[in-house]
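One protein chain is absent from this view; the other protein chains keep their places.
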Amino acid sequence: MNATMADGVLLSVRGLHTWFELRRWGFIRVGHVRALDDVSFELRRGEAVAVVGESGSGKSTLAKTILGLHLPTKGEIVFDGRVVHGQEDLRWYRSRVGYVQQDPYGALPPFMPVQRILEEPLLVNGVAPKERRLSRISKVLDEVKLTPVEDFLPRFPHMLSGGQQQRLVVARAMILEPQLIVADEPVSMLDASVRVEILQLLRGLQARHNLSVIYITHDLSTVRYFCERVFVMYAGKIIEQAPVRQLVETPRHPYTQALLAAIPDPDPTNAARIRAVPAGEPPSLLHPPSGCRFHPRCPSYMKGICEVEVPPDFEPSAGQLVACYLYDPSIEQLRSEASRA
Amino acid sequence: MTSNGLLSVKDLRLYFRTLKGPVQAVDGVDLTLRGGRTVVVVGESGCGKTSLGRAILRLLPRNVQKYTGQIWLNGLDMMSLSDEQFRKEIRWVRLAMVPQAAMNSLNPVVRVGDQVAEPLLIHGRASSLEEAQKSAAEVFNQVGVPIDFLDRYPFELSGGMRQRVALAMALVTQPDLIILDEPTSALDVLTQANIMNVLKTIKKELGMSFILITHDIATSSELADDAAVMYAGQVVETSRADQFFREPLHPYSRLLMASVPTLHEDKALGFIPGHPPSLINPPKGCRFADRCPSRFDKCSEEPPLFTVEGDRLVKCWLYA
Partner (left out) sequence: MNRALRELLAYPSAVAGLGIIVLLLAMSVYAVATIPYHEAIRLWRGGEALWADNPRNASPVWVNLLPGRDLPHTIVVRSGQALSIEKPIGGGVRQFSMSLGFDYPYRKFPKELAVFLDPEFTDRAPNVSLFWRPPDGTEIRLTELTVRRSDVYRISSDVRLQQELGGRPEAVLLGDPNAPEQPLRGRHELLIRGYLFEEGSRVEPKLIVYGEVHGLAGTDHQRRDLIIPLLWGAPIAMAFGLLAAVGSTLSSVAIAAIGVWYGRWVDGLIQRITEVNLILPTLPILIMIGTLYSRSIWVILGVVVLLGIFGSGIKTFRALFLQVKEAPYIEAARAYGVSNLRAVFQYMIPRAVPVLVPQFVTFIPAFVFLEASLAVLGLGDPVLPTWGKVIEDAHSRGALFTGQYYWVLEPAVLLMLSGLGFTMLGFALDRVFNPRLREVS
């Protein structure tokens, strides 16, 4: 089933909801954990976007829903003109999307050698004959610089260093020649000196193969080295979308501002200052706050406006979308209405 | 509670016995800390920084092979104390620790208030349970956990709250020095900033001394007065924080600093190819030599610590 796509758009997500049913004692329905709530965005070919958020923001759920590991409760996912949501057979899709995970050691089956680890996706997707598989394996190992290839083929994951393990995970993600890579915190468990290596590797692969990348992270500092656009997620929603530069220089959403203010650079003067951090914790996804989900913690909370309805996306500057009433053009009108109420 | 928690560590060595040979986790470390200041020990995985924290607190594993060196706390020679004396008088009385992933190592079946009160009862610092619980409440205030959480169980608290509880446990006996091992690694950015704020407040109001062990250089700058860089079981550089973050000296420190991504400034990132040497049979000579871009012949001999700019120490022949 095909859908019309704007030129250059590889992945289109519209109104995506992923809710998990919560049951007590196995069958009493208590409610839904609204891990993803009405998420929409578009990803172009060859574009790298970062999805930034804290735990509970829904960023991992977004990754897994896009990968087909979670079934969306509502909404549309269209990839390269073909519908993904609601389809039974997603084999065509799975070979086009690669997955790089956070824990390099856990992501590799400990009882399989490198060759088998890389061969499995090929076998599962019916790539034959053996020579073709082996040549792809060599090629991909070469690309991630795990060379000499013959040395690495018989090794087991525990014989590799953390950085090498992650390269192998990247290699596995690339082996089916995907168009999109979903990387979920690919460097958080690696040492600082190795992170850059892996990020550069991903960047290089992206450029060479014109890959689209969804890079999920909680570490905003790495984003500017890698991505063109950033989506900031909070409590299951995307609350701000912007090109990286713009986001870092002029963050609009109060949450984004708080996030940026809380990230330290290695600067000795940090020790003398107390940082302003919004009080409270991310909300429960079972019973989220009404309206804007950040309103209980927001320093710019406007009573009568923010908690009433979920804010739509506003565009205060070109290319920057913010889900916050502060950027509603008719904000003055709303304020006066609220103060009268 | 202001104290001159002066800590002086000289040539500390901690080796473990394993099937493959002795792991020289801490191999001749010198460290000095003046009261009221925080020294941050930075290094990557496998450099021995966690073992250093444990060695100072004499939390030794069963397969310890060598534990030598000198540790002086406020003029008291700690190595001369017996294990029992150390347990009674030093550990958690004058020296405390918030271990790695402390938020996950709270006892799940004991209320958090009771867990924080426990060290007081064990070390006889409180004469009754009520008194201990009162002190626990005070310390909860200091770390910013609401008092009504005293009766809750760990699973009812978020990660950030649990980490604060772990910190409270270390604070409750009013030690001279607290060792923090990766206190914020597993936490979100905002929670991390919160915990750092708590630590800064405690540092200022109580004059507490900290040893902060972490691999996160950016976060370490939030608390550091002094910095020590560890590589392959040894300290390769010691400086004041302002000197270190502005201009690190040791090639490893430089490369490490260059690999830290910055949000607020444009910077080209570097990385260090290869990986650290094994702590079993470490290489002779400078241990960083085979990854060092500034390597030269002398590096096949182990460099001593050279003094630079008066009070900085660097273990590198470039500064001879």
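We call the chains A and B, going by the order they appear; numbering starts again at 1 in every chain.
Rule of thumb we're sticking to: a residue touches a chain if its C-beta (ideal position, glycine included) is under 8 Å from a C-beta of that chain, and two chains touch if they have at least 3 such contacts.
Here the structure is a predicted model, which is why all the values come from computation and not from measurement.
Novice: Which of these, A:Leu16, A:Val97 or A:Ile305, touches the one chain of the complex that we don't see?
Specialist: Touching the chain that is not displayed is residue A:Val97.
Novice: Where the complex has a chain not shown, which of A:Pro121, A:Pro254 or A:Pro278 is the residue touching it?
Specialist: A:Pro121
Novice: From the listed residues A:Gly8, A:Gly86, A:Pro109 or A:Gly280, report the one that touches the chain absent from this view.
Specialist: A:Pro109
Novice: To test your reading of the contact rule: which positions on subunit A touch the chain that is missing from view?
Specialist: 64, 67-69, 90-91, 94-95, 97, 99, 101-103, 106-111, 120-121, 124-125, 169, 172, 176
In the analysis below, only the chains that are shown with their structure count from here on.
Novice: Let me have the rounded angstrom distance from the C-alpha centre of subunit A over to the C-alpha centre of subunit B, please.
Specialist: Going by mean C-alpha positions, subunit A sits 33 Å from subunit B.
Novice: Give every residue of subunit A touching subunit B within the complex, in rising order.
Specialist: Spelled out, the residues of subunit A in touch with subunit B are 54-55, 161-163, 191-197, 199-200, 218-222, 224-225, 248, 258-260, 262-268, 270-271, 274-275, 277-278, 281-282.
Novice: Taking the complex as given, what residues does subunit B use to touch subunit A?
Specialist: 38, 44-45, 158-160, 188-194, 196-197, 200-201, 215-225, 241-242, 244-246, 255-257, 259-265, 269-273, 275
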